[in-house]
Each structure stands twice: as C-alpha cells, then as structure tokens.
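Excluded from the complex is one protein chain; the other protein chains are retained at their positions.
Here is chain A:
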Amino acid sequence: MNRRNFVKALTLSASIAAIGLPVGAHAAETIKVGILHSLSGTMAISETALKNVALMTIEEINAAGGVMGKKLEPVVVDPASNWPLFAEKARQLVAQDKVAAVFGCWTSVSRKSVNPVFKELNGLLFYPVQYEGEELEKNVFYTGAAPNQQAIPAVEYLMSAEGGGAKRFVLLGTDYVYPRTTNKILRAFLKSKGVAEADIMEDYTPFGHADYQTIIAKIKKFAAEGKKTAVISTINGDSNVPFYKELGNAGLKATDVPVVAFSVGEEELRGVDTKPLVGHLAAWNYFMTLKNPENDAFAKKYKDWAKKNGVPNADTVVTNDPMEATYVGLYMWKQAVEKAKSTDTDKVIAAIGGQTFKAPSGFTLTMDKTNHHLHKPVYIGEVRGDGQFDVVWKTKEPIRAQPWSPFIAGNEGKQKL
C-alpha cells in the first residue's frame, strides 16, 4: 500500500467512523439480549457451546429482519463458573445493560443464585438445561426437561421388555442438589412400581471423583445378587470419563448392566473414547442424529457458524439437547415479543403461553399456558462408536412438564404458578 492509498483509506475509515458513531448512539433501534454462560472455569466445557448457539440464533433472527423490525444486540458476559458471580452478572445485564431477556445458566446452583435477581428486577430468564424440578419462578422459562420429561420415561424404558426388563436399580450420582433430588423422585417412582427397597442401591461420589473401582465392584456385586439390574447415572461433569473407562475395563457390558445417563450428551462424549461405551444409554429430548428437515438444517447451520467464527475444532462440533433448548427458547421469546408488541416483561410472560415452534427435535413444541415449561418429546438413545446416539425409543408426542413431581410428598396442587 503506497502512502497516498494509505491516507485515502485513513480518511475513509475516519469518515465511516464519524458516520457510524451517531448511528450507534441511537441505540433504541436495537433490542438487547443477555447471554449468561460460563466461558471459563469448570463449566466452560459445556456452556461455551450454548453461548455459541445463542449468538448463531441471534444472527439468524437478525438476518430474517430482527424482532418487530429491530435488530437484536447480544450482550455476552462471563460468570466464570462462579455461582455468586452469576448473580452479579445477571444484575448487571438487567439493571445496567437493560436487556429485554437473558438466556443462560447451566447448573441448578447457578440458576438458584440468579433467581432472586430476576424476581427483584422483574427480568426474564430462559434456562435451557434439564433439571430436578421443584421450582417455578414467574420470571423464569424452563426450556429444558423436568424430571417427568427425562428421568421417569427412561426408567420406564429400562423396566420394559425392550429395555431389558430391569428389576433392580443402582442410583448413582455426584453429590449435589440435582442428583439427590432426582434420585429422591426416582426412588418414590420405583416404589410405586413395586420395586422393593432392597432392590435399590443409592450411592454418591464427590465432584471430580476419579477412582470408580470400588463403586464398580459394588455394582457388580449388586447385579450378581439377583434379578436384572440397570444403573441410573446422574454423575455430572468430568467424573464421567473415569467412570465409563472403569466400567469398560471391568467387563460390565451394556448388554448385561445398562447404564442410562441424564447428563451425558454429544458434547460430553467428545472427550471420551466411546468404544467401551457402545450400547449404554442416555435420555434426552433431542439427539443430533434425529432425522428431520429442521434438525438437518440446525446441525448444518451450527457447523457453518462454528467454522466461520473460528470455534476451536470446528470440524467436529456437535449439537446437543441444551443447545436445541437455547435455540427454541430464543424463538419462543421472539414470537412472544411480536405477539405482545412489546419487550415488557409482564406482557411477554402473558403472551408466551401457548406459543408453538417447529423444533429440531422433530415436533412442534408448545410453551405451556401456565407452568413456564415446554411440552417436549422424550428420546432414549444408545451410544454408538462415533460418540453419537442411536434412538431406540421415543414418545409418540410431546409430554407436558410436571415441575413439581407427584412422587415427592406435599407437591399436590402445586402445578400452577
């Protein structure tokens, strides 16, 4: 570049900047949307992909004309897997950045930490991950599964002839609120199905537990003691890799003792050598391998987006259930805003009930009129050698969520807000 061109370019860019500035100052022409996912710390493994898919969806909505003619403007913050920081960042998004809605959180503890903020400031949170239920906030919409949309159908499948007719169950989890609550619900459910107390084994390991020898030996012993046994795993995060490795090496095959997991999806299996896992199960409301036009488009869009935006290992990116839930959540919110003709929290809440969206899960999902949860289909998949899932069972139609499980005493009559 010679000097004259350089000067020209400089003048040009300066004038563009000068034009650009006042446009930026007219910020009223955009609608701000907050994205509250950990991009560092232990949860970055799972949550980074949700931030990516939210940005992709926002780009897509903007390309199609935005919401009520206004472009969406994402505000990304990093709560760094630090639960109190989630509350601080949420406050910043709602009070300072004045976002119309926030899409975020993964762990239940982070959601519990931001709930009071959204309540106090009357903000709007879309939470995209399956969770333990026992909660219904006016300001939160849950686009992931409640226990009756994931855990209970999975156990019913294990008990059926197709699932192997399991009669004894090992409830294995990481020691924190989600596994403990889920197992409490499952225990009550199993009892209601006539499973005896002696046929249920419940065990917990600390976060990050890496030595599963003793537990696997216990499971083997338990399985040998009697009728057909299945393991229900709510092990979360990093511990899954050593657990499945030990399982494979100890010779516990999926055909003998199947393990169904509620927190293991495509993204988690990227860091795992899946050969020893083949045949083990996962229950979700969406799998990347589902065959329908919406899902094909969704998976392709994400792959292209990842390549274009230089996501590390973009060739092997996958889509998973919480990503689909994020995608659906954004569209549900968009439709509600358009119906309410306003981004006002109360008006959007009033408008969102009954919204429908043709989702990549292959069904038209509906936001329930009263309970802030989506009606979702349930799929059970078996792990394949390439880290994807083969769907072996599915519900005929989407199921309505029961955030307050009927299997926990005292929950009767709590289904509505």
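Assume a residue touches a chain if its C-beta (ideal position, glycine included) is under 8 Å from a C-beta of that chain, and two chains touch if they have at least 3 such contacts; residues count from 1.
In this section, contacts and distances are computed from a predicted model.
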Hidden chain of the complex, named as in its UniProt record, picked from "Planctomycete cytochrome C", "Urea ABC transporter permease subunit UrtB", "RsbT co-antagonist protein RsbR" or "Sarcosine oxidase subunit delta": "Urea ABC transporter permease subunit UrtB"
Residue among A:164, A:322 or A:360 touching the omitted chain: A:164
Touching the absent chain when the full complex is considered, from A:29, A:120 or A:273: A:273
Of A:177, A:250 or A:408, the residue in touch with the unshown chain: A:250
For chain A, the residues touching the chain missing from this view: 42, 44-45, 48, 161-165, 175, 203-206, 208-211, 213-215, 217-218, 220-221, 224-226, 238, 241-242, 245-246, 248-251, 254-256, 258, 270-273, 275-276, 279, 281, 312-313, 382, 392-393
